[in-house]
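With one protein chain removed, the remaining protein chains of the complex are shown where they sit.
Just so it is clear, A, B and C label the chains in written order, and each chain counts residues from 1 on its own.
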Amino acid sequence: MSVIEQPIIEAKSLTMRYPGGVTALSDLELSVQPGITGLVGANGAGKSTLIKILLGLITPSSGQVRVLGLDAQEQGPEIRARVGYMPEHDCLPADVSATEFVTHLGRMSGLPPTAAKEQAAEALRHVGLHEERYRQIGTFSTGMKQRVKLAQALVGNPGLLLLDEPTNGLDPSGRDAMLALIRRIGSEFGIAVVVASHLLSEIERICDHLVAIDGGKLLRAASLDSMTQALPWLAIEVDEGSEPLRARLEGAGLTVSLQGRALLVRLDGDPVFDTVRDTIADLDLPLTRLEHRRHHVEELFERRELDEPTEAKL
Amino acid sequence: MSTPTTSVIHDIGYKPYTGPRLGRGQILRALYVHGLRAVFGFGRGPKAKIVPWFVTLVMVIPAALNVYASSENKPLILDYSLMGVRMMLFTVLLVAVSAPELVTRDLRHHTLPLYFSRPLRRGDYPLAKLLALFTGVLAVTLLPVLITYLGQVASSTSGHMIWLDTRAAFPGLFVSVLQSAVLSVLALLLAASTSRRVIATGLIAIFFLVTLAISQVMANALGTSWKTHQESCVVPALDPNAPNLSGNLFGVGGGVNGPPDFVINQYCQGVNAREYGIDNVTGVKDPNKPGYADITVTYETPVYSAIAKAGGLANPVYVVEGLRIWVFNATDSDLPNPSPLGPLYGAEAALIVLGGSAGLFLRYRKVSVS
Amino acid sequence: MYNTTVAWITFRALFGRRRALLFALPALILIVLTLGLKSASGTVADWPAIVLGQVGAGAVVPLTALLIGTSVLGSEIDDNSVLHLLATPVPRRAVVMAKTSVATAVTFLFAAVPVLIAGVIAQGGLHSLAVGCFLGSALGAVVYSCLFVMISAAVRHPVIYALAYVALWEELISNLVSGAKYLSIEQWSLGVAHAVSKNTNLNAHLTITPSLVLAVIAVVVLLTYATRRLSAFTVRAD
């Protein structure tokens, strides 16, 4: 904890105004630490502009960015040699084998021929495509294609991976596998990862930190733990008899409200647990859930505050 | 404490690469080599090799015939300087297949962001592709010139002959280089305008064929008219005793019922029969000169209008050809000498190469990364 | 059986892309060629018939119609945006009619009218040759548009099939096989042009009556078939 690590990405009062008058980023302050960072933001919040600036492809109107300790404006090519980028959209040719494609892009990242071959084989092994590496990419499933995209980002041995919607188009099992892989890259491989995603549940699952931008400004930057803190509400679900339960709990002096199929009980202290347990035991109800309500990252984007539970419409 | 053991679990986990990283120049070279290989279908399936190797083979055929002709001390079957124009359809076929291979696939599959998020700069990608295609086409067009030259040199008997051949081969080299440049630039520019390979191939083929047709129509059907000449002169009669000279009285058929062209050329000043052929000859015995005949020769010579001289400008390959005729003052071509429009040909060739390259670079400035 | 909204979207689609510049290219070449020939001396005497007939009706009209006809429906089917049109209660016949009429009108504007202009330039006034070639080109615009819309509705890569038709059938086979003239849109156009101008340099092989009758039959058959194909439009498996 005492080691002060240099931030992977550091942006100071970053502003990007396009010639058309559109301001994509305005005075953005950003510091990304090693580990896995989730990048969330509304569409048009400046996410793709930020990626382009980080890769040194466009020059910001004002402000400074350092990526891996390099200046994004001065040292774009150096940064691009050390940053792996996985775009959101399809970007793979159909009629080339995975090995050949990843090797070629390893060369494009500046690896010598032999190293590119070795690293491509390694990258494909790590993403789980070892057996299929000689197959044409066109014959791959969506999940395998996403893995090839990840492998090409990984092949140049980056210090930082920028992943743009890595689970796009994947079905649930494909998503699980991809998220597990990203988690492994971030923790075992020691590569800093920035994951841009619209799916907040994914961010909650794999990220250590979260950066939310909105309207080109930093909305929130925090560790995930601090954003999913427990709330003083206990959610109770019973398969039947939730009305009598609610009446009895209220009778016992607890604050209760109904949200969906759950009863929310205000948790004022440990005795509440026992009251709840005893009430359910007395009523002989099937208890299927007893859970702390937590903050969700989603609340960042909700218009109404969820601090106080509201009566659901249904 | 612990004894050395032969059992060990090796770490096959992620191992960061710590070796050297190449700079931009070497990455550019890698992309160039990759592209050059793609022109000839290396690193691709067998289908990708069909056209490039077929074209290469076809280009070698006239060269092989030339070598045979050299060894027999006969004139070349296809002169150096004419290879470019005569084999045009095959070089167009090559670029129509190779240029889409080089750039259209990357557009189709949106692979470009993967390049641009790497150390290369924007202009490096089109530069490498352009150089690769140029090199490929140059190799294929230069090959027959080179083979023919070596064949000629091998059958030469003196240093002077070698020198003459080197001079004769120079326009061939000129055409190869310029034609490769013009074809590569235009084909890549067209190929980069679409993301569908078949359309790109079609576009390139149509572009060159349609412009070729326009060139030919302008140079021939529309731009060239024929002027009829009638000239009288005296030639030796092969059969002085023949009663009627307007028959086949000169013995050897040349023109229509007349003396052979070379006889006419030899005796009649100003009649260029060798080049244009004689349409008609009539004549009578020369009363003053026994054994000779007075003949009237009718023949046509072409008159090139400005349309005909400008015709070559419509097709890029003809631009190069016109430039060659003008620069080397050649007379062996299908096209008329463009003089005084020669500078226009030069300007257009330069415009195609420079403007086309600039267009290609601009095209890739606009590609988005994310 | 016509839907103005479909026509309006089609029109916007045609001119909403840079591709629209391409439509004018064949006509531009025709006009420049005509101007060049007109200003140059020493060209052959009967050049206007060659230019208007072979280049105008024979090349500019089919190429322009190809570019436009495959754009109005083919590119929409290619990127699936046609689904927004088909996921409405509009009858397919109305879709085909609207698409074809827009294609015809634009082809008329970008190919037939330039032929007329080129004719006026070439002959320095409005003479029967220009009028004949203009009318022939107008007929060509109609039939070619129907054909290319039909091809777009029927096959997956319409541009390739359309090109093959123009290059192989119209330019190659119908010049080699004499019977093919009855099924050549170019010959129908030239038949009309010849009937009006009586110019033999047009190389027309058909008279006006068979030309018109065959063209009308072709239009009906092509539109009917295009409607049938579009009614059975299926989404491709990914």
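Remarks
FYI, a contact is a pair of C-beta atoms (placed from the backbone, for glycine too) under 8 Å apart; a residue touches a chain by one contact, two chains touch by 3 or more.
Just so it is clear, contacts and distances are computed from a predicted model.
Taking the options "K+/H+ antiporter subunit F", "Dihydroxyacetone kinase subunit DhaK", "ABC transporter ATP-binding protein" or "Acyl-CoA dehydrogenase" in turn, only "ABC transporter ATP-binding protein" matches the UniProt protein name of the chain that is not displayed. Just so you know, the chain we are not showing touches A, C across the whole complex. Across C:39, C:81 or C:200, the single residue that touches the chain missing here is C:81. Along chain C, the points of touch with the absent chain fall at residues 3, 5-6, 8-9, 12-13, 16-17, 79-81, 83-92, 231-235, 237-238.
Where chain A meets the chain that is not shown, the touching residues are 40-45, 141-143, 168-175, 198-201, 239, 270, 273-274, 276-278, 280-281, 284-292, 298, 300-302.
In this text, only the chains that are shown with their structure count from here on.
Chain contacts in this assembly form an open path, with each chain touching only its neighbours along a single line. Once the centre of each chain is set as its mean CA position, chain B and chain C turn out to be 34 Å apart.
Separating the centre of chain A from that of chain B, both taken as means of CA atoms, is a distance of 57 Å. By the touch criterion stated above, chain B contacts chain A in their complex at residues 13-17, 19-24, 26-27, 30-31, 34, 43-45, 105-106, 108-111, 113-121, 369-370. Interface residues of chain C facing chain B in the complex, by the touch rule stated above, are 29, 33, 36-37, 40-44, 47, 50-51, 55, 59, 157, 159-160, 163. On the chain A side of its complex with chain B, the touching residues are 48, 51-52, 55, 57, 77-78, 80-81, 83, 85, 87-95, 100, 104-105, 107-113, 115, 119, 122, 126, 152, 156-157, 164, 185, 188-190.
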